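Other chains of the complex are left out, but the ones given are in their true place.
Think of it as A and B in the order they're written, each chain with its own count starting at 1.
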Amino acid sequence: MSMTLRQLADALQLEFRGDAETPISGVASLAAAGASDLCFIQQRKYLARLEASRCAAVIVSENLAASLERPLLLSAEPHYSFVRAIEVLGLAATDAAPGVDPSARVAASARIDESASIGPLCVIGDDVEIGAGTHIGAAVVIERGVRIGADCTIHSRVTLSGSAQIGDRCILHPGSVVGADGFGLVEHAEAWKKIPHLGSVRIDDDVEIGANTTVDRGALDDTVIEQGCKLDNQIQVGHNVHIGAHTAIAGCVGIAGSARIGRYCKISGGAGILGHLQVADHVTITAMSLVTRDIREPGVYSSGTPLLENRLWLRNSSRYKSLEQLAQRVDRLEKNGK
Amino acid sequence: MSMTLRQLADALQLEFRGDAETPISGVASLAAAGASDLCFIQQRKYLARLEASRCAAVIVSENLAASLERPLLLSAEPHYSFVRAIEVLGLAATDAAPGVDPSARVAASARIDESASIGPLCVIGDDVEIGAGTHIGAAVVIERGVRIGADCTIHSRVTLSGSAQIGDRCILHPGSVVGADGFGLVEHAEAWKKIPHLGSVRIDDDVEIGANTTVDRGALDDTVIEQGCKLDNQIQVGHNVHIGAHTAIAGCVGIAGSARIGRYCKISGGAGILGHLQVADHVTITAMSLVTRDIREPGVYSSGTPLLENRLWLRNSSRYKSLEQLAQRVDRLEKNGK
């Protein structure tokens, strides 16, 4: 779809400057933009690249706009407005028509809204419910009793089991598994006895689950991911974990069983959170840190050591092995000095 | 199924106290339990929660039972007995009927026991063998020459390849991949040459493999996971790894090629084990530790640094970069003090 600068400004409820009839039909990065593409910048340092860009128009904040002669849209949140422009221009639209692909295997007792679409070679079990406008991709397996709300997108090759309950407007990426048994074992007679899992998974509205991410069902009670949480790829969420609303979790994070994470947290890539811990609201964990204790105060938390050239790292690491002794030697020096 | 307290006690070979006719039909956590649910407690600190619970009966050890007026089952292993109760009450039963779903693609040369069940849209290759009572979920791919024993559960969207040999009573969770090529490369003419993988994977009886976990086939000999091992989700097991019986491995662990792990080990989440190492029996590795050398003695091993508030962490981290120099400065101070 092509729109004029004025039309786009109206649709986004933004002020514009420059030729109102400038045609805009796409979006792009500054470097790749062509003559009908929209860009955005949020930082002064990108002004030089904008100068060199062939883009038709740019979304900027008032304070960066002064020096620009190019057609522009003024926004206090340029990146957000850019995302809205993508939507308004119809660039992110999917094309799934309602209906069930004839190759899908759908149980007679499943209730699928007639506006939903079910892709080829899906398997949909007994008593499954799928809401209005929800799109299920190819080769998705949805087991008995799972309920999916409205306007969700379940991409290809997802498994939903354990009677998982998914809210509205959720997105699940390919290969993700929601509702498999947790890792519950009890020792008996010098062997591990598996704990059957009877709990479920509850995922609230507007949650996104990345590719190949796994969310286990609870042992007795449910694993819960509250509204607006965003999970990247390759994440492991153990049984009975509870993640508060609007928390964002980057790739490769592991969260052990029964951990309770607050709202508005940011967990960076590769971090780990031990089981049965509590993490307060508004906590940020830096990349590859391990949370080994409750965190009761908002703030930023870290573990690990800085990256070093390997030869230097080996020498310092070797000293780490006797850090306790080093401290005791300093104790003695202090005592002797008195 | 509903049972009386007496019937359940008989089935579990446990002593009971209280009304023998107490009906029990479910299990639950203390907080969620209803009037016909069974619970268990293993620690004194849960007595208060038990007090507030509406559960019908509880499994406890003798030493916690004294103060309780509620119907109870006495067990030296309450959690284990609780798991047995779930089984006896039929709460964990699956409902797969024997037979091959008509939508499954099964090679003519595959030998599938008539008591096994094969789910919809499975693909089963030449010379595959599937044992009695084994249940294969939906959209599972089992390639040429794979052999699966009796009473296994292979959940949806698993791939088995590389002529993997799976024992009896194994459980494979969705998205797991057993038998893909390992990461074998040899440098030649400034590029990587792939090493074809001709070895297989041998998984012995009673092994559980978590969702999206990967176990590579060996290069020449086999990758081996011995009896009773339990692997959580998102684990990577490299080619020619050997894992001893009854070892448990938590989520997100990576084990590099040809590592040899002992029996009865416990590898916590996110840990890494370098290739070609040996780890003794009865070794515990704490979360996110990296095993960089052989471990010859049973015990608990760790690496990493404690979680700190980020500002404090930055200061200490910065000192880590010159830990060697700090130690040398202490050396000099000690020399001067003499």
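In this text, contacts are C-beta pairs under 8 Å (C-beta built on N, C-alpha and C of every residue); 3 or more make two chains touch, one makes a residue touch a chain.
Small disclaimer: the values here were computed from a predicted structure and weren't measured.
Visitor: Whole complex: how many copies, 2 being shown?
Guide: For the whole complex in this structure, the answer is 3 copies.
Operating definition for what follows: only the chains that are shown with their structure count from here on.
Visitor: How big is the gap, in whole Å, between where the Cα atoms of chain A centre and where those of chain B centre?
Guide: That gives a centre separation of 26 Å.
Visitor: Touching chain B in the complex: which residues of chain A?
Guide: Contact set of chain A toward chain B: 105, 121, 123, 139, 141, 143, 157, 159, 161, 175, 177, 180-181, 183, 185-188, 190-196, 198, 212, 214, 216, 220-221, 234, 236, 238, 252, 254, 256, 272, 274, 284, 286, 288-293, 295, 299-306, 308, 312, 315-316, 318-320, 322-323, 326, 329-330, 333, 336-337.
Visitor: What part of chain B is in contact with chain A in the complex they form?
Guide: Answer in residue numbers: 27-29, 31-32, 77, 79-80, 83, 86-87, 91-92, 101, 103, 119-121, 137-139, 155-157, 171, 173-175, 206, 208, 210-212, 228, 230, 232-234, 246, 248, 250-252, 264, 269-270, 287-288, 304-311, 313-314, 317-318, 320-324, 326-327, 330, 333-334, 337.
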